[in-house]
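The other protein chains are all here in position, but one chain of the complex has been omitted.
For clarity, chains are labelled A and B in written order, and residue numbers in each chain start from 1.
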Amino acid sequence: MVSLRRLFALSSVAFLAVLAVSPVKNSMRPYRAIQKEYERIGMARATTLKAAQAYASNPIAIRQIWIPDFDNRVDRCTTCHLGVSDDAMTNAPEPFTRHPETVHTPKDFARFGCTSCHGGEGLATFEADAHGRTADAPSPVLPAAYTEAGCGRCHLGDFVSDAPVLSNGRALMEQSGCFACHAARGHEDFRSDAPPLDTIAVKTGGEWLRQWLSNPKGVDPNATMPNFRLSRQEIDELSNYLFSRPVTPELQRAVEAAAAEPPGNAANGKTLFAESRCITCHTVGGKGNGSAPELGTIASRATRGWLIAFLRDPHAFNPQTRMPRYGFSDTDVRDIVAWFEDDLRDFNAPKSILDPLRVNQTLAERGEKLFKTAGCFACHIKTTKETERFGPDLYGIGDRRAVSLDFGKRTDLPRTLEAWLDAKINQPRSFATGLKMPTFSFDPEQRRAIVTALLAMPAKPVPEALRVSTPRQASLVPAGTIGAIVARYRCLSCHQIGTEGGDISTAPLTFEGSKVNRDWLASYLQLPYSIRPILPERMPVLKIPAEDAAKLADAIETWYVDPSIPDDPFAGRPASDRDAAEGQRLYTTLGCRSCHIIGNNGGYYGPPLTDTKTRLKSGWVFRFLLNPQRWRADIRCPNYGLTDSDALRLTAYLETLSSHKETRR
Amino acid sequence: MSNIHLVESNDPLATPWHVALIRPDQRPSARESEERYVTAFPHLIVREVILFQLVVIALSLTAIFFDAPLESIANPVETPNPAKAPWYFLGLQELLHYFPPVVAGVLLPGLVVIALLVIPYARINLEAGPLWNAEWRWKFAIITSIVAALTILFAAFQCWPVVIPTMLIGSAALASKRGRPRWLWEVTLPEWIMTWFVVVATTLTLIGTFFRGPGWSWVWPWTAVPRA
Partner (left out) sequence: MTAGEWIRTTSVYRSVIRHGVEPTNRNRSLIIFENLFLHVHPVKVREKTLRFTHTFWLGAITTASTIILFVTGILLMFYYHPSVPQAYRDMKELQYVVDNGVFLRNLHRWAAHLMVISAFLHMLRVFYHRAYRPPRQFNWVIGVTLLIITLGLSYTGYLLPWDQLAFWGVSVGTNMVKQAPLIGEKIRFFLLGGNIVSENALLRFYVLHCVVLPVVLIFLLSVHIWRVRKDGGVQGPPEHDPSPEGNSFDSLLPAGREKGLTGGGDSSS
């Protein structure tokens, strides 16, 4: 038996030793060694003694960025990532590298911290915890491929400059109709532009519908409808249901009447088709814009009667369609469809491809149920109240913790949120049996963009003061006659007016009245020609009658103006500013010829300037020359930093250019 | 008894040297033994200090090698599955699986606490001799019927973690009647009851801690998956 004294001595020593372990461990924390390493590297890279001493005199301590107004954020990343704002640390080994130069870095670290863009646990001072690699981690660091998701948490608009992946992702989600099934913040009133299915019975045949339902993209590469992986049985049921739906009587009459009409002149139709520039939106044989269906086999897709009736008035068949209502005459339409029947048909399709389906009532009833349970209604029926969305909502999906996700059968995936999302978009039904999300066919880049957009949806929005969103402007399109004309010709399918409209045209119309001369505009609307030869898309010849064109030109001249653009830029300026000869000299010196044509020589990159006086207003030209990027940030005309006088002289010169012909073909 | 005085005075100044209270039916007793006394300092005090140091050492070693758990921040919307009480209440939570909450959460714990508090005042605890000291047959019958009643009662609720220890300890109690081994025969009734209680409580707590998984379903500890 050990004597009491000896035992006491032993236990006292062990007592002190054990209590000393924690302080010793403390002094060996990893960040201390890392900071010493930084000091060493900094001193080696320093070019002056003072700089080297600055590195040496840095205390070894935890560093943090504390932003009380931004969710009381504390980011201690800079405890190890010491060189992020240090210019001397460019290309230093990690973790000391200087942060790459972007819009917000490295100048805005104190405003936003690190975790607001990159994720991760800001409070942590150990690598695994900080990077969110522990079980129970609230938010792991985003892989570099998805960094732009961080931008999207503050920048809520659909298009975010300097964040191309994010913008692409958001555009893809909008186009693919994700929000028709999945509710998301900011997209609660999303309406899919999928066509209504009311006229299927007179539009197409059972065989074609079966082909379509089994693989939409196989039939039409431009299709945005995803593949629902329907079984043969399900396709039968759905087809029967769709063919059993009653057709609106007026439409039925129109189709049947059109079917009875005599055939048209196919050669004429071909010419009309080319003039109408349908491939500005459609494709034929893969050539064209692709935002509207492929027409290469259109005659095997829809019946003659339906095509004629549709072309005469697309809006009666689908009020939501982006297709304008051309000013075709009745024979024009017959001719075009005759050409379709001759050339744009699937020559390998069976003759019965457009034969209507004989409806089996039992199958049709089952099809009606399937229409709901498979989710077709989400896009093809127009009332999607939030409570009736088909799929789970996406609120806060960017902050879902990986441990709370169900990976099901996909044991091959790394257990991260981004891997789950990517796999879900790629093969939605691979996680378990009985899942209903259809298969889209995105390539890896598109998937990356969509996952980025999803990761930008936070559980809790950032504080109000930090949010950047394009406010939704009220529509600038008036009601009444003008509004009806704009609606009929679907200007907004291609052009932008204010914050609405499409981007097929590079010319926004918001200030068009300040830009172009009214008479030129009226004649252009009747017969558009190619202003910028280098662009593939051309404004279609919509056959706008003269009086509609006049009304439109007047409306644009009156309303779509920029009040800051002077009517007469030369007013109140000295006479020397009107020197067109000097302007011509400037034109040569600045090298405008390399992109612009006047007469017979010059470059094709920008619009030809031969007709400037006829087309453009001087006030606009003047303002443009002072700052070409004023209306669109991506305009390629360089900003030469011209003085007002120089710009006026150039304007004076350009205003002498006119081709004497009012219209050109 | 020359040094015993009878004091009948209430005078506070009359300070007695020794006080003896003699009950009418007893004689003051004297016991002989050879008990040794040692000074508290150093013998007791140093032992206490060493014990304190050993406790600190043991706990510090545990603290150095094992971290206290910390899960994600409390989220009222996200219920973990299973949601478990602290370990000392897991026995109760296991009992909740078999009995309605009034019984398992209020009645049984309440009864246990009352039973504990009453222990020093119950005659049976103060007087207890070995269980089979006397009245064998009567005791045998009572004990058998109580054990059987408990077993049937708990089995009716399918509460096997109580049934099995009850049967085991009940049989041991009945078997101890044989007289061998001696130490088993010497166990008193209150000790049997307490042992039964401790074994049942430990069983319930162990099951609640290690053998219960999502949805309070039975899991084998070595196959359990860490919960969300």
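What we mean here is this: contacts are C-beta pairs under 8 Å (C-beta built on N, C-alpha and C of every residue); 3 or more make two chains touch, one makes a residue touch a chain.
Model, not experiment: these values are computed from the prediction.
Q: In the complete complex, the chain left out here touches which of the visible ones?
A: Taking every chain of the complex into account, the missing one touches A, B.
Q: If the hidden chain were put back, which of A:58, A:85, A:102 or A:125 would touch it?
A: Of these options, the touching residue for the absent chain is A:125.
Q: Of the residues listed, B:125, B:151 or B:203, which one is in contact with the missing chain?
A: Hidden-chain contact among the options goes to B:125.
Q: List the residues of chain A that touch the chain left out of this view.
A: Within chain A, the residues touching the omitted chain are 21-23, 25-26, 62, 76, 121, 123-126, 129.
Q: Give me the chain B residues in contact with the hidden chain, please.
A: Per the touch rule, chain B residues meeting the hidden chain are 3, 18, 20-21, 26, 28-45, 47-48, 51-52, 55-56, 59-60, 62-64, 66-76, 78-80, 83-89, 92-93, 96, 100-102, 104-106, 113, 116-117, 119-121, 125-128, 190-191, 194, 198.
By definition in this document, only the chains that are shown with their structure count from here on.
Q: For chain A versus chain B, what separation do you get between their C-alpha means, in angstrom?
A: 71
Q: If you look only at chain A, which of its residues touch chain B in the complex?
A: Contacts found on chain A: 4, 7-8, 11-12, 14-15, 18-19, 21-22, 135-136, 138, 401, 403-404.
Q: What residues of chain B sit close enough to touch chain A in their complex?
A: 42-43, 46-47, 49-50, 53-54, 56-57, 60-61, 64, 71-73, 78, 226, 228
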